[in-house]
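Removed from the display is one protein chain of the complex; every other protein chain stays in position.
Here is subunit A:
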Amino acid sequence: MKPEINKSMIYDRQLRLWGDQGQNSLETANICLLNATVSGTESLKNLILPGIGKFTIVDDKKVTGSDVGSNFFLTIDQIGQSRAKCVTELLKNLNEFVEADYLEKDPVFLINENDKFFSQFNVIIASNMQEKELIKLNKICSNENIILVSLKTNGLFGILRSYVPEHTIIDAHPENVTDYRLDRPFQGLIDYCKSFDFSEMTIVEHSHMPFIVILYQCLEEFKSKHDGKMPSSYSERNELKEIIKSLRLNNDEENFDEAEKSIFKACKPTIIPSQLKEMFCDIKCSNINENSSNFWIIINAFADFAERHNCLPHSGIIPDMKSDTEKYVELQNIYRKKFQEDFYEIRQKVNTTLAQINRPIESIKDEQIITMIKNGSDLRIIRYRTLEDEFINQPNVSLIAQSLNEEFNNMVYYLLFRAVDHFYETHYRYPGVDNDSLDNDLELLKKSVEVITSQYSIDYSLIPEEAMQEIVRAGMSEIHTVSSLVGALVSQEILKLVTCQYTPMNNTCIFNGIQTTTTSYDL
């Protein structure tokens, strides 16, 4: 009898990273890999293990000796068989919950002749594809709302590039949230903080008063001397520090240490972060209709809230602090109550909106709203630049030129990857594949580099000769470790993009295996 295998036990260690929402998103992901290169295979492996819904490999090549030498999942007896089929069958065994499929077709053919094929997927991993086809594929992804990550490796170097028409980050997992609202305390907080008199406390009580109460009272004193204004300069913050010090009974009071350390954060005015303001002005926020996503409906409610209160809803979270349990719990409850009130307002607005567009209230769950409130100031949308913009319409020339002037920069390799593509377009082969024509290929590659650098009006001499030699020497071959590492970087990004959690890269990353460095560029 087959033992019943339980998903939540297998996935336990990752559920602690991205939770049920992340796992559900992952399990509905339908991923297509174009070309089962080593890096492509490895990136798929890392996505199959945590349990994506389905994958499909598109590849028309046959397994070769060098595939077997660099792809862990291929064996010598498979040489000559379909690469798509062999890799699919081996990867399928990694996780019984993942559906697997393959298609023995040239991805270039599909892109040119059958673009409808791609609409079934929500992620495409394009491995070792040429710029021309990538631009076309990007258009398909843009129309069909598909995540596209392209990658290439060449010897010790690798490049990956993400594209999503519109990516929303709903849970950035901020590392420390501090929202005390001491610059504009709400009634519950005021009443609580005012209820204590430091001059009438026992020593024990005094040293267990939460620092928020200390800060509140000291700020009140400060404000009474400064026309009700908060400290806004270094000297004013120092003045506040002196007030706190004067309230101390001795130097051992850790709660007072915490109060002093929190001065800067507490004096920072409560604001609406600029990226949220931008979102509030976005047409997708103001123009809610039947097609609007849950994300935008909730953002719309945030905008409505911000208009009335000039701040974001409170997360209800306060950090751990020196205090006795009772007061800490009381303070926690005060902030939680504030959160509940704010949540209620947002929920009401969301309900009204849903009614207007004829969607059931249950279509947006409380949890989704709560997650967004807890992430308030870290919510983000990223609209990735298209490859057509990057290569043709609006290349980011200033960034490229500026980066090339840095010592040990990896921009050189970005340009070399482009030059290798140009080489391929011109000569229908990669530089360095034939060991007998290395010198000749180096000369031809230099010509391609000149073409690329002139597109950006960049000085050709900024590309070191050794770097070009390295590229020719590698001959577009894949070595396992580099491909595995670059493949893993790709899957790491796809996890962030699919779960809408953490902050993904925008938009290009170069891996340099000589120095073991990475550099990200917004190209």
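Just so we're on the same page, contacts are C-beta pairs under 8 Å (C-beta built on N, C-alpha and C of every residue); 3 or more make two chains touch, one makes a residue touch a chain; residues count from 1.
Operating definition for what follows: contacts and distances are computed from a predicted model.
> What is the missing chain called in its UniProt entry, if the choices are "Mitochondrial distribution and morphology protein 34", "Ubiquitin-activating enzyme E1-like", "Cytosolic Fe-S cluster assembly factor NUBP2" or "KLLA0B02112p"?
Hidden chain identified via UniProt as "Ubiquitin-activating enzyme E1-like".
> Sort through A:Thr28, A:Ser66 or A:Asn143 and give me the one touching the missing partner chain.
Once the missing chain is taken into account, the touching residue is A:Ser66.
> If the hidden chain were put back, which of A:Lys45, A:His206, A:His314 or A:Arg385 would touch it?
In the complete complex, the chain left out is touched by residue A:Lys45.
> May I ask which residue of A:Gly155, A:Gly376 or A:Pro431 touches the chain that does not appear here?
Final answer for the missing-chain contact: A:Gly155.
> Write down which of A:Val87, A:Val350 or A:Cys509 is the residue touching the left-out chain.
Candidates A:Val87, A:Val350 or A:Cys509; residue touching the omitted chain: A:Cys509.
> Counting contacts across the full complex, list the positions on subunit A that touch the omitted chain.
3-17, 20, 42, 45-46, 49-51, 64-66, 68-70, 72-76, 93-95, 155-156, 173, 204, 324-326, 435, 473-475, 477-482, 484-485, 487-489, 491-493, 495-496, 502-506, 509, 513, 515-518, 520
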